[in-house]
Every structure is written in structure tokens, then in C-alpha cells.
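Report on one structure; see the data block that follows.
Complex shown without one protein chain; remaining protein chains in place.
We just call them A, B and C in the order they show up, numbering each chain from 1.
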Amino acid sequence: MMLILKKGLGQAEKEALVQRFKGLGYGARLSRKEGQALLVLDRPASSLDLKKLGAPAWLEDLVVQEDPPKKVSWAWKGEPSQIDLGGRKIGGGHFQVIAGPCSVESRDQIVAIGQAVKASGAGLLRGGAYKPRTSPYSFQGLGQEGLDFLMEAKKKTGLPLVAEIMDYRDLDKFEGVDLLQVGARNMQNYGLLKALGKVKKPILLKRGFANTYEEWLMSAEYIMAGGNEEVILCERGIRTFETHTRNTLDLTSIPVLREMTHLPIIVDPSHGTGKASLVEPMALAAAACGADGLMIEVHNDPEKALSDGDQALDPQAFDRLMDKIKSLRACMEGWV
Amino acid sequence: MMLILKKGLGQAEKEALVQRFKGLGYGARLSRKEGQALLVLDRPASSLDLKKLGAPAWLEDLVVQEDPPKKVSWAWKGEPSQIDLGGRKIGGGHFQVIAGPCSVESRDQIVAIGQAVKASGAGLLRGGAYKPRTSPYSFQGLGQEGLDFLMEAKKKTGLPLVAEIMDYRDLDKFEGVDLLQVGARNMQNYGLLKALGKVKKPILLKRGFANTYEEWLMSAEYIMAGGNEEVILCERGIRTFETHTRNTLDLTSIPVLREMTHLPIIVDPSHGTGKASLVEPMALAAAACGADGLMIEVHNDPEKALSDGDQALDPQAFDRLMDKIKSLRACMEGWV
Amino acid sequence: MMLILKKGLGQAEKEALVQRFKGLGYGARLSRKEGQALLVLDRPASSLDLKKLGAPAWLEDLVVQEDPPKKVSWAWKGEPSQIDLGGRKIGGGHFQVIAGPCSVESRDQIVAIGQAVKASGAGLLRGGAYKPRTSPYSFQGLGQEGLDFLMEAKKKTGLPLVAEIMDYRDLDKFEGVDLLQVGARNMQNYGLLKALGKVKKPILLKRGFANTYEEWLMSAEYIMAGGNEEVILCERGIRTFETHTRNTLDLTSIPVLREMTHLPIIVDPSHGTGKASLVEPMALAAAACGADGLMIEVHNDPEKALSDGDQALDPQAFDRLMDKIKSLRACMEGWV
Partner (left out) sequence: MMLILKKGLGQAEKEALVQRFKGLGYGARLSRKEGQALLVLDRPASSLDLKKLGAPAWLEDLVVQEDPPKKVSWAWKGEPSQIDLGGRKIGGGHFQVIAGPCSVESRDQIVAIGQAVKASGAGLLRGGAYKPRTSPYSFQGLGQEGLDFLMEAKKKTGLPLVAEIMDYRDLDKFEGVDLLQVGARNMQNYGLLKALGKVKKPILLKRGFANTYEEWLMSAEYIMAGGNEEVILCERGIRTFETHTRNTLDLTSIPVLREMTHLPIIVDPSHGTGKASLVEPMALAAAACGADGLMIEVHNDPEKALSDGDQALDPQAFDRLMDKIKSLRACMEGWV
């Protein structure tokens, strides 16, 4: 239930109301919508409780909803979430670029790429140690060794780390990783989502390749319902009849989700297109329609990459892209 | 690599060849294709080894393949797999109907439904104890209690059990279940698939709602590569633009997979359509195009079902359907 | 608006009511639903008119609908349409198989195929004279000459003809064709549909490859609104992410449309799958779920066909299929 508060109430009064509702056992939070101050409850308030708290004095109107607002919903928070990623913020105006190879292949490779993408302005380093592969006989990643190499790259570059976790039994091994990625195939792996709801670390939740916006948000809700409210959404393309590209990148998801949720949203144009030549234009488009960040595959020698080499930029191309992104972001700041 | 054997070789000679290849470290198996006897190896045979085994005498021709045949492939086995499900066979001419409610709701419910579907001719009883639900706030199943109720229904009816497992940590609890179901959302949950590859029990692998035939087979290969070769595939509809039905049931998967794999394939017209009135015609169509079985949701009081009531048949409608299925199967036997 | 008629009214009385409503300017028709006799009007009846016609005496209840029932709707007719195709009926229990080559290639070819499919039991002969091709440089059909060859085959076999019309300026040329086909690409070519609404000849309306059931019916309504109520619907597969087959045949459309419309529905498993080996199982499945007929590509020499040879059956395979279809239809008659 949402309570529309009277105009003229001070911030202290509003917060006192929240505390008093909590004292009566409600989940309660302040929010805003279309210029109105709202007090969002997790269930309908009884008229008795409203009276007890002196309702007519501060209450403009009631908005009864069938369901309580979900934690992912814009209504629940009323402002964009800002999430700290190992010292770097994302969301609410803060933009981050995550870059690195599809797979960690060697110590030298990941350190070199880390240094290159840092020099170009990337905020976080990504690299796959455990890889979800369609065939059981494909390269499955270096595993623990890959994570060790990532840690060395972190030490040498100072960049926080992003890596995909496929199995919650591996959680201990990911201690040094700053942002845990859930891949598209696991978006509805509820056992994993529930386990990540208990973790004190932000989660990067990729969209399943045939999942609706609603289902995507409900998967984020699985994590948030468990207590971990630091979720970042990542659009990575959906599956359509078009075979020219690996996936069909659905950039409309950015403004749609902006209306539905307070969570930050980033875009992965590398998996979203599957072709290096398409990464720059789609990265720019993602920034232009309001994404909070990008995740981009960079490899020092794309032709020899052990996985997904076709979609990786080399460090020079990544550097040129970063220049354009900075220019575009500066231009967009003038719009507000 | 496939070796085409000379005509006129006796079965004993062929089997001796298999043993001798195994003795040289090859994976080896007899197979058939278009009237020819084949010896399938898991890697190319060296010409030295062929000579050593007296090749020209028994070898008609070589078929070099880029990749070794997958365990799911028709070539690997050369005949349809028959899988034992708690005493009932499926595949290679054996047809089974799995029936029961979406969710186990109570002891009385599951026992009553079990008795009803058995009387109509169902071969196995299904019931969900752990339910994958899009929202974390939806009914998630009775869990352990649901499995206990299923066990009682098994005792009272003698029907083997089918239930969905979502988390491999639950494996112990599923001891009494005869066929472990992997749901569509978990088709590419590789941690779960690998764990099931170590289990000594048949697995029912549902198709993910936007997965290709190739990906589906590769997920079966994950289980088989681990050592568990008893996998049954289940078509349950894919996601398309059409919103009138819950999913678009892709029955063409039956004859396509029949050409690609030796594994049995069944169809779930309940999830595949989402509407009770569509279950009978689509079940009949599935049988007519060669499915090895069906999985059908039956509820004693569909309107009060805790989940998916819209798609459940009542026992009377299920009984009428089973009569038609038997009639159709009898008719089809005359065709061969 | 639908008027539920009192039980016990005789057929003559009901028909007299229809005439009296028509006399007052209403579109009116008798229908049935769930055991009730209905009188369907094309707009809400005024209470004055109801009184004038002695309403309480014969009127059980009123069902006001927002929109008048469409002519395609089941409510409009209340019984399945039976359409005459050059002497052969389809719909309402009558089943027809249309067979023939994708393209008419020569006089001898079409006569030979016509004789072969007639001998196997086909009811109509199909053949493309004007072909819609994705590329302007592909073979576009023999045109007028192809129609001439078709006419000769009709003379020699007595089979009514089915051919695709792409441009209404060609209507004169199709005089000898008994069933005019609208192809999938033209399902929403409203100029063509409106022109066919003025024709006194049945129309075979194929489903567009990404059109919903609702859109498909509305395209049929375009034809019926023009005055031509003889429309047959043809499911031919939709476009999905799956690339193994040419299209994904959506057989669920059969029972869904059965609930929505009185029009006959047939299935084209040749275009629906794109592979000859899949035609037989999908044709059988279509018949099993209640289709009113089939359209099947047959070629006397599939490997040399000028178009779509991969999906054509040779006459022998078609003959085997027809035997199974007859056996299946006989079996199904026992079910009613």
C-alpha cells in the first residue's frame, strides 16, 4: 500500500512516520512519484493503525495496490540506486565500463589486458575463470587458477574484479572478486539466486536470452528478497529469428527498466552482437539511451582467443571507443 | 571415426573387433546405418592400428568425422535406447504416460490422483514438491513434505514417481523418486547436469523455452559424459510472439530428434499449451508423430489447484484421453 | 449482441425470428453454444425492437458484447463451415488432401504428378505458376503458361486446382483455378484481400510467418467483409530462433482456431518443416489434432525440382503417407 503524504511535511516528520510504521511491524520506506511524497508499506495498513498514527493530519490519500511493491520496483525506493563496486560507484549518474577477456587464459594475458583497459579508462576488469559452455567438451575455463591470475591482475592494476559464478559451492573461491556475475543461462537458477541473496557483495544479473523484463526483475527480486539489495542488471541480447548476429541486442530494455526499477542497468554489446565491428556503434547507442555502464570484451590477440574471439576488441579499438564514450557522456551532461 | 564393416561378418567377429579396438585404447561400439554395419570409434584410428587388426579383411570403408560422435548421437548407439523406469520401459517401441498434478498439495490429493491416473492407464505418477516459480513470493511447493506424500502415493498405487529436482544438494531427499526431472529453466544449469551425470537413475531433461535442438542434446551430453546414459528428452514448448497460448509446442522436435539421437523423447502438452482444452488434441498429435510418451497434468479439482490449474485435466478428461491414445497406438502398430 | 433463446422453440419459430430481425435492418443468424440456441445480431437490439417482436415470450437472456461478432467467429455461425471445392467438400467432418509440386515446370510434369496423387487419393491438385521469391533473380514461375499446363492436368485427371495468386490484376487468368491461394507474405496485403472479397470462389489463406491467430482471423475477415465467406485457413509454420527446420510448424493453431472460428483449417507440413523426412510425421500429427485437410508438396523427381525440392515427397512416399492418413482418419471416426 502507498500512502500519499500531505504537502508541507518536513523530512524529519516523514522519517518519524516511517519509524512508527516499522514499530507496528510494517516494512516501510519513503518514496516519490510525480512530485508527490509517498510512504510505501509492504502490506495494507489497517484503519486502526492509521488512526493510531494520527492519519488524517498527514495523509493526503491512500493508494491500495493488490500486491505490495517489490523491492526491485521504482516505487519501493523512489530514487536510483547507487552501488559501490570496490570503490567505484555505478547508478544514479555514475557510469562504469567493465572490460576484459571472455576467458582468463594466462597470468601474462590478464595482467596485460588489465593494464591496457585501465589506461583507456575502464573502471573494472572482467575475466572468466569458470565458463558455461554449451558442449561439455569445450574449454571450461582455468577455474581456480584463473581466479588466482585475476587476483594478480587486481593487485597490479588496482582494478576491482568481475567474474561469473556458476555454482554457489564456489563462493569461497570468489572472495577477491568485487562483482559476482550471474550468466544468462542461470538467470532462473533459483538455488544460485537464493544463495547470492545471502552474500554481502554486489551481483551482476544478466538477462536470460528469452526472458521478459518482468521475469528478469523477478530474478533480481529473488536476490533482494534474501537480503542483498545490490543488484545490477545487464542486457546482453535476446534470441530471435535473425541469424546474422549472435543475439538481438534489446536496447529498449534500458528506458523500459528505468521506469520500472531503481537498479542500475548496463549493456554487454560484445555478447549482444557477437561481432567486433558492431561493438562500438552499439556501445555508443547504449550510452545514448541512458545505460549506467558497459561490459566489453577486450583481448590482446582476438584471433587467438580460446573463446569468443570474434566479438573481442583489441586494446587499440577499445581505446578509441573509450574516447568516444567520454565525449558522448560529456555531451549528454549538457542535456540535463 | 566410423568404420564401415564388410557384409557377411558375423556378430561374434564384430564384437571381437570392438574388444580389440578397446584393447588398443579406443572407445568403440557397434552401430548400424542404412543397412550397413558400423564400428564407431571415439577418435580417428591410426593406419598402423588398422593394419595391426588386419583391416582390409573386414573393412569396407572409412568415414572420417571431424569430431567423435557424441554419446547422444544416433551414430553412437545405432538403435533406440530403452530405459527402465521403476519396472516400466520407455523407448524403442515402449510408450509411457506420466500423469499427476503440477504441485503436490496434500496426502489425500496425491493419493487420489495417483489412483485415478493408474486406473486410466498411466505408467508413472508425477508431482512437484520443489517448484521453480518466477516470483520469490509465489508458492514454492511443499518440499520434503511433498516428497513424503509422493512416497505414500507410490506405496498405495505401485506407480513409479517423477519429480523435479532444482538443486543437487537435495539429491538424498529424492531417493524414492524413480525419474528425476530437470525443468526448462535449468536445462543449461551445468552444475546440476554434471551432478546428475553421477547419479544411477534416469533423468527427464526438459527443453529450455528458447533452446535449439543442438543445445538440448548438448545438455543431455553433459549428463551422459558424466556416466549416466539414461536420459529422456521432454518437449514442452518454446517461446514465440504468440500470446494466446502459454508456449508454442514444437512437435516437429519429435521426428527431428529421432534422426539425431537414440534417446527417448516425450511431450508435455500441458505446459506446452497452458490450456486444458488444448491438451487432448496436442497429446494425440504428439503420439501420432512418434513420441515415446506423454507427461500430462491431472488434478482432481483443477479450479482450486495451487499452481497451473488452467492447464490441468480432471480425471474424467484424462480417462477419455487415455482411451483415444490407446486406440491411436493400436492403429499405429498396424503401420509398421 | 447475442440473444439466448428459450428452450423448446421449434426450428421454424427460430428462423421466423431471424427473418423478422432482418426485416428491421439487423444482420441476424442462428447459432449454438454449450447447448443453448442463440440468435446473433450484428449490433445491439433496441428494447423497442425486442418488444415489437414479442421478446419476453421467446427470449431467455441477453448477452451484450462490446463488439459485434466478426464473421470469422464461431459465434457468428455456430457450426463448422463446409466449403465446396470444385465438387469436393472440406470442413465439418470432410477432410481433403491437396497435393502437387511447388512450381509447375512442364506439361508432362504436372500431368504426371496429377495422375499420381489422384491415384493415391488426393482431392485437389496444387501447382505454382506465379511464385513469390525472396530474390528478384530467382525463378519466378512459368506464369500464364504454368496456368495452361495446370488446366490440362485438370482436364486429364478431373482434380480441382489450387494455385497462388499474388496480384489481383491476374484474377482473369485464374478462372479455371478452383481454390485461390494467398501466400504467407501476402497475408496482410489488404488490397489483395479486399479484391478477393469480391470473388465468387473459395480462398485459401496461409498464415503469415510471424502473425498471431488474431491477425490471421482479421485477414480472413477482410475477405469475408467483402462478401466472400468461403475462406479456408492454412497453417504453414512460424519463424522462430530454431534453424534446423525451415519454419516451426505450430499445430496448436488447429485446436485454438477450432474454438475461435467456424472456418476450415488445413496444414502445410512441407513448408512448415522444409524437409521431406519430416513431412509424414507432421502430416499425421496434423490429422490427429483435428485439421480439416493437408497441403503436401509432391514432385516426380525432387532432386531436380526448380524450387523447394528438399521438402517434396516423391509419389511413392506420398502414397505411403496417404495409406496412413486413411487408417488414422478411420481410427478417429471411432472416437466420436
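In the analysis below, a contact is a pair of C-beta atoms (placed from the backbone, for glycine too) under 8 Å apart; a residue touches a chain by one contact, two chains touch by 3 or more.
Predicted model, so just to flag it, every value in this text is computed and none were measured.
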Option touching the unshown chain, where A:81, A:96 or A:273 are the choices: A:273
Which of A:53, A:193 or A:249 contacts the chain that the document leaves out: A:249
Selected residue (touches chain absent from view) among C:21, C:76, C:149 or C:209: C:209
Interface residues of chain B (partner: the chain not displayed): 210, 239-241, 243
On chain C, residues whose C-beta touches the chain left out of the figure: 132-137, 166-167, 169, 185-186, 188-192, 208-210, 214-215, 218, 221-222, 225, 239
Residues of chain A (touch criterion as defined above) contacting the omitted chain: 210, 212-214, 238, 240-245, 248-252, 254-256, 259, 272-273, 277-278, 281-282, 284-290, 324, 327-328, 330-331, 334-335
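One rule holds in what follows: only the chains that are shown with their structure count from here on.
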Centroid comparison with chain A (C-alpha atoms), farthest chain: C
Centre-most chain [mean C-alpha coordinates]: B
Separation of mean Cα positions, chain C and chain B [Å, integer]: 36
Chain A-chain C separation of Cα centroids, rounded to whole Å: 50
Residues within chain B bordering two or more other chains: 210, 214
